[in-house]
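Following this message is one structure expressed as structure tokens.
Here the complex is missing one protein chain, while the rest keep their positions.
By written order: A, B and C. Residues from 1 in each chain.
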């Protein structure tokens, strides 16, 4: 399915007067230059969508399917194309191997080009056994005490790099699920050493202009220990690999009450923050819609990201991705809501008066520091998002447009109601 | 110190045009009637300030004093009067006995009347030993296995009621700190029974038009068990006492990740939510400025409170109080920030389109439900707060006015820089 | 597969001398009478095994199969029979409907009888959609706003009771997974009312000698709210239903740091603790082997259970069950380890000197209270477990016997390596 630009434009026109009024209202609060810069940065911001999150997700207790799920890689990219057309923010896809091995690379690249989609970080999978695999990952992959399992996992990661090269990707994300569910199950020092050796091997196969992004997570799917349990471990591994290796932060991969924004700031200061997976959570790695639970925390994180992007030339451009699970919502609607929440937090962070904040911090005026952040956060920045979208040809209100155009209905019609997207 | 109304008015006039513009901007988003109702409810909303929170707070590791702290009850009430004059929202004080036993009841009542301050819930103290006390509370008070300690604690609570009667208070809040720091230290069933018996005794001395508010808390100052550890225990005790006994919710008194708004809804449905202590926290009972850490959560709680106030006639009017600790901010500025955050969350909750929400919930349209809440939350409601304040004679911007008028400087001048307020 | 008693006896005889020596060693620590009573209580203690936990479990990220998994209800009961023969502690099965609907009730009852297995609590399932179901539980079951979904869920629970009656079960466990993953998704008060109404309906169909056990859980499979989120909610629902309704505690269903033993004590004091699901966890509902992570906590819980069983005639006999997920261990070995950990904690709790503890508590001798508990806990009680098992015809060391007899190898031979047990 493809949406006609004219359909979007027609709906946008109905909101024109309302939008102008709202945008003008913001001018009483912020200077024109600040508003213009913010709008431009919003328009430039692009977030990758993962190929595995376009169908319904579930839990170990089950899964409720969604009609019209994409049945192959082409349809997944089409779905992202639809979201991108509406939001103008989802101009990239992050593939998962082996779920998304393209049969016809040229055709996939052409489709993506047409839809304005680029290929962001590639993702490997060593947490599941594939049919016909020689070695099982039951007892670990890159960290395993079993040499054959490690070698298979290393070879798989190298294969993922090769596929990515064909598609134009420039980075490999390693989420190493290896862990232990019981004390004593493995020797912490041994598995850490194996992991470092395996990652170095993979790193040695990385093209010069690629990055290796190393994710961390405290628990799940193992419930006693995870080999790369925290940013400190990921950071040490990235340092051991070299200058093209970085830490990747997934918002859901932290213990209760962790100050994530401080981790972000520390990593950017060290020049080692490579990527970011967005989602939200109340309890664990809940993988909920971004901004659905703790939007102020998201703002505080963006506050550090914006600071780092402005002040840390030692840190590379970041790979942005949404990593959520759509258990009870239409996946496309869920992703549209996530994108909106990301841009809101980003816009608020861009509006923070950094000079005033610097002064208040120098004076230890704690009350004033809080006021400055809260002023930006309490601002209704949605008019800025809409303006950025309208200028780029997107929808004034992507979600309402999606519903008005009955996209899901059309997808079900085209694909049926019983397809099941590969993925979790 | 007293602020002249003309000083406030003069500062307000400078913001008049900006304010009109901002308020008009909201009219593009909400109907006039909804706005008028919201402004009226904001103007009516009054939050008690506790007498012990007008000086600097601290931790077990120390305390940094603040100049100009109130040295007696009169000065505490004066401080609340200053905040109330600026905000028009702090029209009540909640006293703590024995820290605030009035020497001259009539004089205190007159002072409070002049400042528009009423006497909200009385608070007893059985977590510290007072000089000359016959029994120590080291091993518990209302729950103690030692009869004499229980009797002393009961008598103290009754004395607090008697003092409250003279002042016009209508409720007693019992925060029972009793607990155990080590497994086996007490028998859970025994101390629960003692607590129930003690509370019933106190309840039997309660005037007809009074309420008994029973607080709960999972830990601190004891670190293994607290006798009234959760809402379920408080609720059972309130039921055992009778229809004038209720549960009091303090936002900081929950385990990590607790869904507090669901507890609020459950208690209101049962007609047993009696009071509310506001603060914010990231880790435990951090007693930070309201709204400083999780403002969306505060909004969700208010969303339930507003629903309950509109739909649960079985539940009484609530006793609202701020219960925070001002470790590094000027206490008066800190309280002004808390009041602002409370009103913002309340205003956002009042703006929720409840009919639309009801419909979306009936249709299990999860995406829409979220949109409805987020629309209200993302609105910049500060113009509504200002309008409510201006109509009541308060300051357009209480914090800036407080600073412009150099209130703290004046208080230090009057009281010196080394007074120390009684309290924590 | 069946183990011959002589095989067990032969292995036991090899340990005879060692066992006598070890058991005698304990006689220097505890009086003969205390030891005899403890051994008898250990021998009497029976824990149900759930029919769904005899195959490999997994997570949303995947599942690693185990060879020789039971392919039908008969084989599941056979597996429990094997464990029971070795441990003499697993004399009951807890069935899950629709996974375990017996085709031939008489044959199943006869098989269970032969193996010494009784039918403990029945479990219903309204968290998954069954093929051909008229209504989906995507948006809830007993709590749903959709009447038809509620009615289907009620009817299913009644059907489960009917099946249980035929098998000789005497209780129904309701784990209501209903919840919301997003704020606003449902109205807390509405879904609580629906749940109460639905449970009352089910309760009205309960035979006179049955119990209704109501489980609670804070999160998962939903990640914002669960309708029955804590013991307080379950307790209120049990009270609303009537005297045959009780709360069921699952160890993994609590927020971080919850004092579970205090909840147990409170419920037993109220006469409302009906059942217990054993497992262990470090992070959430990890469903690990009992005692694998926090064995002292398990002891403290048993300390309350033993106290309650001795002092709370108002509380009924408890339904004990293991509820764990065997993701990386042989399920039968895992269950044997869990049973051992349960009995160790139970034995230690039975050894607590309750008179001395009572005295120390009365004297607020906190140090002594701790010493008394720790003395029992630090005792190596394994000789008592072995003695109880040997007297009942079980194995001196169930796990070693299981391995010596190559049970798993035999099961794989009989059933193949690719069966997959129904369940999670």
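Of note:
Basically, a residue touches a chain if its C-beta (ideal position, glycine included) is under 8 Å from a C-beta of that chain, and two chains touch if they have at least 3 such contacts.
None of the values given here were measured: they were computed from a predicted structure.
Contact with the chain that does not appear here is found for just one residue of A:21, A:118 or A:229, A:229. Per the touch definition above, the residue from B:14, B:110, B:181 or B:362 contacting the chain not shown is B:181. Across C:61, C:296 or C:358, the residue that sits in touch with the chain not pictured is C:296. Among the residues B:218, B:232, B:308 or B:398, only B:218 touches the chain that is left out of the figure. The residue touching the chain not shown here, chosen from A:35, A:300 or A:319, is A:300. Contact between subunit B and the unshown chain involves residues 57-62, 64, 127-129, 136, 138-139, 177, 181-183, 185, 218-221, 223-224, 256, 281-284, 286-289, 292-293, 325, 327-329, 424.
In the full complex, the hidden chain is touched by subunit C at residues 18, 21-22, 25, 28, 256-257, 259, 282-283, 289, 291-297, 328-330, 333-334, 337, 344, 366-367, 370-371, 374, 377-380, 382, 399. Residue-level contact of subunit A with the missing chain is found at 138-139, 145-146, 180-190, 192-193, 218-219, 224-225, 229-233, 235-236, 255-259, 261-262, 265-266, 268-270, 300, 303-304, 307, 311-312, 357-358, 360-362, 364, 366, 369-370, 372-373.
Rule of thumb we're sticking to: only the chains that are shown with their structure count from here on.
Subunit C has its Cα centroid 42 Å from the Cα centroid of subunit B. Per-chain CA centroids place subunit A at a distance of 40 Å from subunit C. Counting partner chains per residue, subunit B shows two or more touched chains at residues 256-257, 259, 366, 370.
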